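One chain of protein is taken out of this complex; the other chains stay put.
Chain naming follows the written order as A, B and C, and within any one chain the residues start at number 1.
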Amino acid sequence: MMKILYFAWLREKAGIGEEDVSPPETVTTVAELVEWMKSRGGGFAEAFADEGMVRVAVNQEHVQTDHPVAAGDEIAFFPPITGG
Amino acid sequence: MMKILYFAWLREKAGIGEEDVSPPETVTTVAELVEWMKSRGGGFAEAFADEGMVRVAVNQEHVQTDHPVAAGDEIAFFPPITGG
Amino acid sequence: MIRVQAEDFDVGRELEKLSDGNHGVGGVCSFVGLVRDIAGDKPIQAMTLEHYPEMTELALAKIEAEAHDRWPLEETLIIHRYGRLEPGDRIVLVAAASAHREAAFEACHFLIDWLKTQAPFWKLEETPDGGQWVDARSSDDAAAERWVETKPAKSKPDAAE
Partner (left out) sequence: MIRVQAEDFDVGRELEKLSDGNHGVGGVCSFVGLVRDIAGDKPIQAMTLEHYPEMTELALAKIEAEAHDRWPLEETLIIHRYGRLEPGDRIVLVAAASAHREAAFEACHFLIDWLKTQAPFWKLEETPDGGQWVDARSSDDAAAERWVETKPAKSKPDAAE
């Protein structure tokens, strides 16, 4: 099981801020997780439609899409940062 | 008559902070005024001994040594600035 | 020092703490970011700052540690607010205290530039057309990029930084 967090407009499009998911074992990287997310359809497909606008943190660290994911990870999806 | 002001170590060497002087009419530039100052000897000669360390303002404006001076001017001599 | 909070902060008191009792500090450079009443050409009634709490402090701590690695700093400070803010409200305060002013300026500039691309905050602006998420700015990426190669400032003598 992985803990998934969504922020800003990704949260709005996904229609959820936080969820626990158990993707198939073939999902071993962020990129594969995103593909699986999109396959769930609805708001998830919409949230991930423009992947160039999606940033990812695994266990509170910014990562690239080839970063591994595993059960127990906290994975956050969000748009480019606009703080400060 | 010109009003002369001295600041920082130029004031200490000259032994005076402010004075009114009436140099001869041949004194028409800052450089000529400095030469005349030195000719007065004593603390003045000492204050102007290292001309590279002397900065000048005429009527509250930084100027170069070729700047004209005339009766009624306020002329200030000081070392390089160290504020801030 | 890092703080992430909904409440406003007292800039004078916070800056004072950076040099309090430390007479090795010659200069404190700070930047306060404020909510403007306009974005591009749209009027803004308010903005809401959302963040990722579990990650925010970690990200800010990394930014602060990086600044201390790069410049000879006595102290640094990052305070970032979240929640709903109105025009004129303070959003963020970053500051760097150093013996020397170049280090204070560069580190402070670095802190805000990196914070803008590294710390997980997102702005939702309230406009007459409704809520709009602020787009990331390529100028912020460029500003952060600039620090990728930057070397620390050199030290200098004199009692006042």
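By our rule, a residue touches a chain if its C-beta (ideal position, glycine included) is under 8 Å from a C-beta of that chain, and two chains touch if they have at least 3 such contacts.
Model, not experiment: these values are computed from the prediction.
Peer 1: Please identify which residue in C:30, C:56 or C:76 touches the non-displayed chain.
Peer 2: Missing-chain contact among the listed residues: C:30.
Peer 1: Over the whole complex, note the residues of chain C touching the chain we left out.
Peer 2: 10-13, 15-16, 19, 21, 23-40, 44, 47, 87-88, 91, 99, 101-102, 104-105, 108-109, 112, 123, 125, 134, 137, 139, 143, 156-161
Peer 1: In the complete complex, which positions of chain B touch the hidden chain?
Peer 2: Touching the missing chain: residues 5, 7-9, 57, 60-62, 74, 76, 78-84.
As a convention for this text, only the chains that are shown with their structure count from here on.
Peer 1: Please identify the chain with the largest separation between its CA centroid and the CA centroid of chain C.
Peer 2: Looking at centroid distances, B is the chain farthest away.
Peer 1: Based on Cα centres, what is the most central chain?
Peer 2: So the chain nearest the centre of the shown protein is C.
Peer 1: Starting from the mean Cα coordinates of chain A and chain C, work out the distance between those two points in Å.
Peer 2: Taking the mean C-alpha position of each chain, the two centres sit 27 Å apart.
Peer 1: Between chain A and chain B, what is the separation of their C-alpha centroids in Å?
Peer 2: Here chain A and chain B have centroids separated by 73 Å.
Peer 1: Which residues belonging to chain A are in contact with no fewer than two other chains?
Peer 2: none
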